[in-house]
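One protein chain is absent from this view; the other protein chains keep their places.
And now, subunit A:
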Amino acid sequence: MVYLFESELPENKSVSFAMTRVFGIGQSNSNLICKKLGFSKNLKIKDLTKEQISKLAQSLESSNIMVLGDLKKIKSLDKNRLFSIKSYRGIRLRQGLPVRGQRTHTNANTSKKRFL
């Protein structure tokens, strides 16, 4: 098993896809990193050598991509700022209702899920 930034990477998946398990890395970011390091799309996690794994971690740390704790902190700070100035978005976020003017008579389940 390979652990990268506190998250488990699935063994039988390709590197560029498995990297998206890390919070804050999507497909475009992981593709960029793989291109930089020269990993092909067929390279799977179980085939990685130790050097390559350390290279992966290094390249993530040196890049400007925010992951895990930093990202979560900034997100929560942004939400708290919106609420502290009592803007409409902040109030709706606290109530667990949609922010961008969607209907609430029915639906609106996604925003309720996020609230929990």
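Methods note: a contact is a pair of C-beta atoms (placed from the backbone, for glycine too) under 8 Å apart; a residue touches a chain by one contact, two chains touch by 3 or more; residues count from 1.
Just so it is clear, contacts and distances are computed from a predicted model.
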Checklist outcome for this item: According to its UniProt record, the missing chain among "phosphoinositide 5-phosphatase", "Ribonuclease", "Small ribosomal subunit protein uS19c" or "Phosphatidylinositol N-acetylglucosaminyltransferase GPI3 subunit" is "Small ribosomal subunit protein uS19c"
Next on the checklist: Using the touch definition from the top, which of A:Lys36, A:Arg81 or A:Arg114 touches the missing chain?
Outcome noted: A:Arg81
Checklist entry - Where the complex has a chain not shown, which of A:Lys13, A:Arg89 or A:Lys112 is the residue touching it? => result A:Arg89
Checklist entry - Since one chain has been left out of the picture, which residues of subunit A touch it in the full complex? => result 81, 84-89, 91
